[in-house]
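Provided herewith is a single structure, encoded as C-alpha cells, for subsequent inquiry.
Up next, chain A:
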Amino acid sequence: MIYQGKQKIWSDYQKEIPSDGWFYVRSCIRQSFFPASEKYFLAICRDLLGKDIYESEHHTTCGGIAYHCDTIPQETAMTIVARQFALMTEAGYKNLVTSCITSFGNYTEILETWREFPELEARIRENLWKATRREFEKPEYVAHASDLVYKFRNEIAERAKYRLVDVRTGKPLKIVEHIGCHYSKMFPHKGIGGAEYPCVLSGMVDSWGGEVIDYPERRHCCGFGFRQYMVKANRGYSVSNTYKKFESMEPYHPDAIITNCPGCPYFLDRWQYVISEQTGKTYGQNGFGIPVFTYEELAGLVLGYDPWDLGLQIHQVAVEPLLDKMGVEYDPDAKYLGINKEKLMKPALPSCLKCF
Partner candidate 1 sequence: MRERFATGFDPFVLPFLVGMIFVLGYCAYGIFRILFQLSRQDRRKFLLSLITPSTALKNIWDIFANCLLHVKLWKRNRMLGFMHSSIAFGWFMIILLGHIEVMVYCPERVRLLYYPIFFNYFVAENESTIGGAVLFFLMDFFLLLILTGIALAMIKRVRSRIFGMRRTTRPSALDRVGLYSLWAIFPLRLLAESFTAHISGGSFLTIPANWVFRQFLGNDLNMLPTWWAYSIALGVFMCVLPFTRYMHIPAEMMLIPMRNAGLKIRHPRKGFAKVEVLSCPGCGVCIDACPMSVKKVNIKDCTVYLNRQIRRGNEKRIEEISDKCLLCGKCEAVCQVGVEGPKLRIAQRASRRYGLTPDYSGIDVAPLVAAAKGSKVLYFSGCMTRLTPSIGKAVTSLMHKAGVDFVWMDRDEGLCCGRPLLTAGRIDAAIGLIHKNEEIILSSGADTLVLSCPICYKIFTERYSLPGVRVVNYTDYFSELVEHGRLHLTKGDVCYVYHDPCELGRGCGIYDSPRKLIGQAAGIAEAPKTREESICCGGSLGSLTLDFSQREAMTRNALKNLYESRADAIATACPLCLTTFSRYSERPVRDLAEVLDASCSG
Partner candidate 2 sequence: MIDFGFGLSRSSAVRLDEVDLTLYRKLEKLEPGVRTCMSCGSCTATCTAGPWSGMSVRKVILDLQRERASAEGHGEVRKMLSACMLCGKCSMVCPRGINTRHLILSLCRIYEEKK
C-alpha cells in the first residue's frame, strides 16, 4: 500500500464544511438503536466545541428507508425532504447536517436530481405547498454528522483522555473503518476522500492514534441492504454479505470497527452473533467478537465519557476487551444499571460468542 497514493486521491476529494450554524436531522434507526450516539454528537458539538446546532422536534423520517425498500415513489420522498428543508428555512438555518447516511444520500440525491430537472423541484414545491402550506430554501451545504466529527477530529484529539492505542503494548489499535454505502458511492465528490478511499473515518482513526486497516472487502456493503434484510426470506443473503466482510478482515486481527451509518454498526454487531451461532466462528480474540462502534461512540470513548453512558452495553459484541486495551476506566457492575442505578435484568448469553 502506497500511502502517498491515497493522499493524492484525498486531495481531489475535499469538501467545504462550514464550521457552525447547522440544522440537525436525526436518524430513524439510530434513535432506536444508538440513541446515545446522537445525544453525544450534540453534546460534543454544543458543549465541548461550542457550536450552534439546532434541531426541530417537528422533523420526520426523510423517507429514505421506504424509498430504498421500494414502498414509496421518489416524489413522495422528495416531498418529505422538502418539508424538512422548510423546517430548516423556518428555523433560519442554511446548513443541513444529517445523522443518517441514507438520509445524507437521500438529500444529496434529491438535490442533484433537482439540479438536473428543475421542473421536478417546482412540482415538489407545489406538492409541499398544497399539502402543508410551507415553502423552503434549499440548504447551502449538506453534510453528514461524521463530516463534522472529521472536521473537528483534531480538536477532539486535543481534548482526548484516551487514545486508540493499546496501553499495554503502546502499539496503535487496528481499526477497520466501514463507510455506509449511501455516503459517497452515489456521488463521490460529496464524500470526504471520495468513494474508493474515503477518509472521513480513517481520518478520525489517524488523529486519535489508531491504525486503519485496509482489507480486500473494504468497499463491500455491510449486508443490510434494506430489502435484503426487511424480508425474512432474504436475510440469509444479508448475513452472507456480512460474513464475507468478516472473513476478509479476519487475517488482519482488527481490534474494532468504526462506522458512520445507522444500519452498518447494527448489522456488523448483531450478525457476528448469528454467524457464531451458525458456524461456531468468532472473529475477535479469545472467543470475543470484534466490537463495532459508531463514530460518536468512539469519539466519546476517546474524550473519556462513561462507556455505559455512551450506550455500549446495548451492543451484542462485548466492548470490554477494547476498553481494556484503551485503558478506559469503567465499572463492570454498572453495565446493566438503569438511569437511576436501578438494576436491570442481565441479557442471556449466547452459546458461542463470548459476552459479559
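We take it that a residue touches a chain if its C-beta (ideal position, glycine included) is under 8 Å from a C-beta of that chain, and two chains touch if they have at least 3 such contacts; residues count from 1.
These made the cut because all candidates are chains of the complex that A comes from, given by their letters.
Just so it is clear, the model here is predicted, and its values are computed rather than measured.
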Among 1 or 2, which touches chain A when you look at the whole complex? 2
Per the touch rule above, chain A residues touching candidate 2 in the complex are 232-237, 239-240, 243-244, 274-275, 277-279, 351
